[in-house]
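Every protein chain except one is present and positioned as in the full complex.
Moving on to chain A:
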């Protein structure tokens, strides 16, 4: 690979368009242009100079801004498509996802599922897209920031005539007292906080170069942000679990290695009351019916003492009582418990009375704890009831047999055997909610339903996120980069003596109007003519 030696003696990397030092046009194609393309200072973007090994090929692919933009466009489109139908995690678990989508949305749903959009945001190709954007970001930035830095650092004060001529803001003046004009301009430039360098009587005033690094600072922020997102996959960095806990129940908090336990003392759901609350709510309450005011779990946090093995009765020490409300999580160590869901009135106890069907006479009540039913309930005087079978979440299976769907007492059913002095062998009765079956003919006795006792169940999100500060840091750096690139401009003004004339050229990365006004103010009274905006002149000529 050849290096390019400019007439000024500076050796440039291959692929350089404008000499890093004097700005002379090196690329043949550029020589015909009226104005220079000043992007990246005409430096050799490395990606465009090599194409040899496989490594270089991969590098060049990701170094292309065009590729980067396409990756972003594709990701945006895919992300949008993922919101058309609900993601798999949000569909009700009534049937397999494969059937659900077709059942609910027809062939579109089937296609959606077959293409993998039902689980888009953690699909391999979506993750690869995001990762590719990250890689593109790193490589694009590296490939541009290094040459740009070199070019700005190596720039000479006396730029080549061809460079100055082809700047957008350029003018030539004949000035009588050149030295005086230069020193006046220099004073004014200093007032405007320009950094001034001089060389052979020529002058370069520059300010706000800092602004050029804005996009790269911004990219560094983005990359840190992505790293934060990636760390969520590292075990122990991120926890997001749900804990369902009944009133009165004590449960181990998941992901705490069995260290912490939580007791649910009560779950409270408050609604707005038209009588008691501020009357401005009145209309809304009339319209919506019930409006929730507060979801609250009163809990007690315990820490395990000593090292009991799993299953052993642990020695618990109370840490604190707390009232968890929405947005008021219980925090301990790195964990936070948020109120997220609830279930009111889960069946807890059921009461029955052993009753003579004909006379209606009762022979004692029994209360069954649905989470811990007993085998036999003795009612005295020779009356007793045995629970032959218990189905906490009862249904009939395909063979018509009673079975339970789970261990949660959503729909309890019992097979009772009732013993009475006149029926010492017992009578069998199947009792479910609003349903009684007497499989062996008519009984004399029945278990009459008396009442239920319910409990509320609270659902808490167990959350730990050690990546949050990294994501926040990335976001902050991102914003610094945006501000740096947006609120500062990189402005340069060249003053050069050429055969008794004074050549003025100016360049800025944005806000040309501001630059022109600044040049106007600087040159005012020096006798040097205000330079012209060649781009504006061009377009005026055309129109």
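Definition applied: a contact is a pair of C-beta atoms (placed from the backbone, for glycine too) under 8 Å apart; a residue touches a chain by one contact, two chains touch by 3 or more; residues count from 1.
Throughout what follows, contacts and distances are computed from a predicted model.
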| item | value |
| --- | --- |
| Name per UniProt, for the chain absent here [options: "Acyl carrier protein", "Peroxiredoxin", "Transketolase family protein" or "ABC transporter permease subunit"] | "Peroxiredoxin" |
| Selected residue (touches chain absent from view) among A:111, A:127 or A:433 | A:127 |
| Full-complex contact with the absent chain, from A:138, A:172, A:196 or A:285 | A:138 |
| Residue of A:9, A:235 or A:441 in touch with the missing chain, whole complex considered | A:235 |
| Residues of chain A (touch criterion as defined above) contacting the omitted chain | 1, 46, 50, 53, 55-56, 58-59, 122, 124, 127-128, 131, 134-135, 138-139, 142, 227, 230, 233-235, 251-252, 254, 258, 309-312, 371-375, 387-390, 392-393, 403-407 |
